[in-house]
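To start, the structure under review is shown below, and the notes come after it.
Excluded from the complex is one protein chain; the other protein chains are retained at their positions.
Which chain is which? They are A, B and C, in the order written, and residues in each are numbered from 1.
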Amino acid sequence: MTPLLSIRGLSVQIGRGTPVDGIDLDIAPGETLGIVGESGSGKSLSLRAILRLLPPQAKVTGTAIWNGVDLLTLPEPDMRRVRGGQIAMVFQEPMTALNPVLPIGLQITESLGVHLNLRGAAAKTRATELLDLVGIPDASRRLSNYPHEFSGGMRQRAMIAAALASGPKLLLADEPTTALDVTIQDQILKLLLRLKEELAMSVVIVTHDLGVVAGTCDRVAVLYAGKVMETGPVRTLFTRPSHAYTLGLLRSLPDAAHARQRLEGIAGSPPDPGALPPGCRFAPRCGFALDACRIGDRVLAPSAPDQLSACIRAETVMAA
Amino acid sequence: MSATIAARRRFVLPPWSLLGGAAILLVLLACAVVPEYIAPYSPTNFDFRSLLQPPTLAHPFGTDNFGRDILSRTIWASSVDLQIAIFATLFPAIFGTLVGSVLGYVGGWPDAIFRRIVDVLITIPFLVLVIVIVAVLGPGLGNMYIAVSAVNWIIYARLMRGEVLAQASRDYAAAGRVMGYGPIRIIFRHLLPNAVAPVLVYWMTDMALEILLGSSLGYLGLGAQPPTAEWGVLIADGKNFMTTAWWMSIFPGIAIVLAGTGFSLLGDGLASMLRRGR
Amino acid sequence: MIRLAAALLLSTSLAFPALAQTRGGTLVFGRAIESQFLDPVHTSQNADIWLSLNLYDTLLLASADGKGVEPGLASAYKVSDDGKTITFTMRAGLKFSDGSPIELSDVKWSLDRARTKASGGDFAFLLGSIESVDTAGADQVILHMAHPDPVILQALATFNSGIMPEKLVMAAPGATLDDKSKAFADHPVGSGPFMLTSWKRNTEMVMSKNPYYWKDGKDGKKLPYLDAIRFVIIPDDATRILKLRAGELDVAEFVPYSRVAELKADPKLDMELYPAAQTNYFAFNARPTLKDGTKNPLSDVRVRQALNYATDKDALIQVVTYGTGTAARSYMPMSTPLSYGPQPLYPYDIAKAKALLKDAGYANGMDITCMVLAGSQDDAAKLATLQQLWSQVGVRLKIEQLENATRLSRYNAGDFQMRTSLWTNDINDPNEITSIFAYYATRQNNRSGWDDKRIDELFDQSQAELDPAKRAAEYKEIQERYAEAAPIIFAFEVPYPVALSKKVHDFVQIPLGNNIFVNTYLDK
Partner (left out) sequence: MYVLAILGRRLGQIVATVVLVALLIFGLMRLLPGDPALMLLGDRATDASIAQMHHDLGLDRSVAVQFWEFLVHTVTLQLGDSITMRVPVISLVRDGLPITLLLTGMAAFLALLIAVPLAFVSALRPGSWMDAAIRTVAQISLSMPVFYIGLVLLIVLAAGLHWFPVGGIGNGFFQDLYYLFLPALTLALSLSAVLLRNLRQSLLEVLNAEYVNFATAKGLPRRMILTRHVLRNAWVSTVTLLGLNIGSLVGGAVITETVFAIPGLGRLTIDSIFARDYPVVQGLTMVLAIMVSVVFLLVDTVQVLLDPRMSK
């Protein structure tokens, strides 16, 4: 099956550092892909690099093939049609992602005008439907409200409505639940899954919350210091990780795959993107590391069916 | 992620602006402290053999209508102007900061009174108020400091009050209260150090502003009194000669711009350092 | 090339000056200060005095040389032999600027008002010798004098004797004469060659031609030549000159001396230095003790003389006036009638100064404090020069910078040691300046506290002295005694620096400062 979006060698360079360093990922139609990693692992950057949302200081290289064209070199006007129209994105903090001085309704309809040429009453009707769809009661009245008049969960719903307004084929969700209460998190995740079915989209969820991945994703990619450590179906990867880092992540959780909490259990801290260690970037913190781990480049290699790992000690890890 | 980029940028910039600002100000400070070793001529002695000379090797900045060397006057003026920058702002900055931090924390009726005072003082044009006070006390720099101090502390107090209000609502202040610290300790050990950054930055801008105010008062005859050399007064002296002896006003003008640039670079640098520190 | 052509054009126009006066046009005059009040009797500021004669004509006019008088609204006058009656014959058909006739009653009323202490303001003393004013027949105005007054004719040519319309003043709103005068002075109607047509305070004042003015021009038609004068207020010297050079002004007054040379070199301008009855001096407090109780060395005449010798007038003239001034020869400006001064007073002489100081017991020098006007570049230059000069005789001169209002208060209270000063005559006679400078009763001799009974006596005599020779002798003695006593530093006289566009002709600022526009005309 042809992937919906195919990313090859995606790198982001900022100053002397390379926080994203050659990432390869494929997203299949209808699939939900999770990207996990500690903060600073480059997961958010990668996501934003795809939609070219990074400031000019950030140099992005590689390819991201969408419908046969490379998003990273697409002319700006064409790129604008892709953004929102074909690939949408929701952000972590709805409070900052929604413009505080504009009414919610306007922030939904402006995208309708640009992509679907819907304006005036028609746009308003559609916006009401969208707010309905994301489960905001009394939608038509709420259009004129400002973000500060919404609760946290409602804001996130409103942002999702604004993002999905023009019927995209792919939704990039950047830590969509991190800023929310646990009870609300569930509602939002359920909403995303429902919308995914109803709108027949693919979804990429970036998160540091393994629980979110376990509950929603089909496939998962684990990022560390700007590189993909391991990818594979959620079930197999969580039960039999083939990378020492993944194993470390899972072990750091009291009840892996279920409890939602921050990844803090691995001793040491991620390397500075400006001063990366040679060899495997996880090696300095890794309990499995050998001398061989500290030299040479790592490539993803199959470690199990559908599962790729960059760990030369994959077999030992799987056995652990 | 944007945080990462911002952090990188901060990491590069502060040394530049801070060092640049400090370098400029150090040069001015040298001129201010030992002008007699730097200036080639006396700043006040007339020389009727060289009136209104354009810049030459002997007089790099030219001479004025009394034959005084502009370079020497500009150098000597730096001590007066740095004095203005410091003395006109020192009291307002310190007093205003103290008052503002106390008011921001205490609130209540002292705060209400303060807000009334602010209302009154900011509705009278600053220059008008300063002129009236200077006229009451008599012209001259000393009285200008008093006049500016009487009015300007308000700005610092306002700034500080706002910052402290914001800081006081944060967790550590509450934690301090729970631990039974007195208000004075909370204000001065916890709130003030955290809230002082914008005040410091404004202080730097204010120094440049006061030099300008000094020159405005000089223009109206209320600032530094001749034959004292002060940049603003030097510019005002040169105003009648702008078409015939441009050097009289241009060089002191450049000095003011330099000093202003120095202060604002220093302010920018301090700001980013403090922001990084937080 | 273009500049050369312009220069050629200019030189031809210089070679063949326009012969005839052209009529019409509006003269734009840049003023440094605004008039305040246009009632000639209540006028005390130079800005008001200097324009007053254009609005209010007087019975007599000062002659061009400033020493005598010539007929004005009165076509002839006759002084009786005992000097106690003066009869004026008024011109026929005189009218105010609104077209109403100037009645004899208007003349009587105006002079009565101007000479009475209660209604006459600060200059009533000029007319103090008049006992009563009478009219007779159709055109006679008769002054009965309390005593003969040698100055009365000059006084009648002075601004406060301007003739005003009684009916219109009395018809102006207001309960008292003062209130009426206020209301009237806002929209005055007068007898001068011009009339006020609009006045936006702090902006501009427009005077237009009074169509009923009596005097004929050289072309046989009624004066003035100009249609109007627009006075524009431009307080900043630099701006005023820029505006003149940009052609937006025809005349700019009070050109700083520092720019006289530059403007003289401008081929499009006439830089005029009109002789002025104006003198620069430093006033001393000559009382034995100062307000704070300390001993005042300036009470010793030797010290005052020494300081005069220690002052290099030429240096002052160079520094302050860029060479445009002349050294003082008397306390009064030399254009004052009866002024006496064979040579500049107290030529620069350090040795003499030192000797006098030693004699007075100040061989080791002393401290003197001088009040100056804050922000005045002239004062700053004067004091910087004095500091350098006097340091050579051991005098340490301290400068006290004061804002004008404070300075005046301190001065009037006698709370000063020395100050910078400038005097301008308002009348073509030595009596005004003498009464202020040398006659104790008026105001303690210019607040100096110095007193000379003999001068007081001479002055009293001169006030009623009709014999010109005797009067001249009295004033000569007064001036000699004053010079000897040196209650001031005799410094220098300065001219009025006025820059005019070349197209302006026959404008004059007389030594008293009055701007005379009646003969002024503009090239088309």
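As a convention for this text, contacts are C-beta pairs under 8 Å (C-beta built on N, C-alpha and C of every residue); 3 or more make two chains touch, one makes a residue touch a chain.
What you see is a predicted model, and the numbers here were worked out from it, not measured in a lab.
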Where the missing chain makes contact, among the chains that are shown: A, B, C
Chain not shown: contacting residue from B:S50, B:Q83 or B:S216: B:S216
Option touching the unshown chain, where C:A261, C:M334 or C:L408 are the choices: C:L408
Residue touching the undisplayed chain, where the options are A:F91, A:F150, A:Y224 or A:Y245: A:F91
Which of B:A229, B:A245 or B:A259 contacts the chain that the document leaves out: B:A259
Chain B residues touching the omitted chain (full complex): 2, 6, 116, 119-120, 122-128, 131-133, 135-136, 138, 208, 212, 215-216, 219-220, 232, 235-236, 239, 242-243, 249, 253, 256-257, 259-261, 264
Residues of chain C (touch criterion as defined above) contacting the omitted chain: 36-37, 44-45, 122, 178, 182, 185-186, 200-204, 232-236, 238-240, 242-243, 245-246, 248, 403-406, 408-410, 412, 421-423, 426, 436, 442-443
Interface with the unshown chain - residue positions in chain A: 48, 51, 53, 55-56, 76, 80-85, 88-89, 91-93, 96-102, 110-111, 114-115, 146, 148, 159, 162-163, 165-166
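In the analysis below, only the chains that are shown with their structure count from here on.
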Mean-CA-position distance for chain C and chain A (Å): 89
Averaged-CA centre spacing for the pair chain C and chain B, given as whole angstrom: 46
Contact set on chain B toward chain C in their complex: 44-46, 48, 65-66, 135, 138-140, 218, 220-222, 225-227, 237, 239-244
Contacting residues of chain C [partner chain B, same complex]: 237-238, 256, 258-259, 262, 315, 318-319, 373-377, 380-381, 384-385, 388, 399, 401-403, 405-406
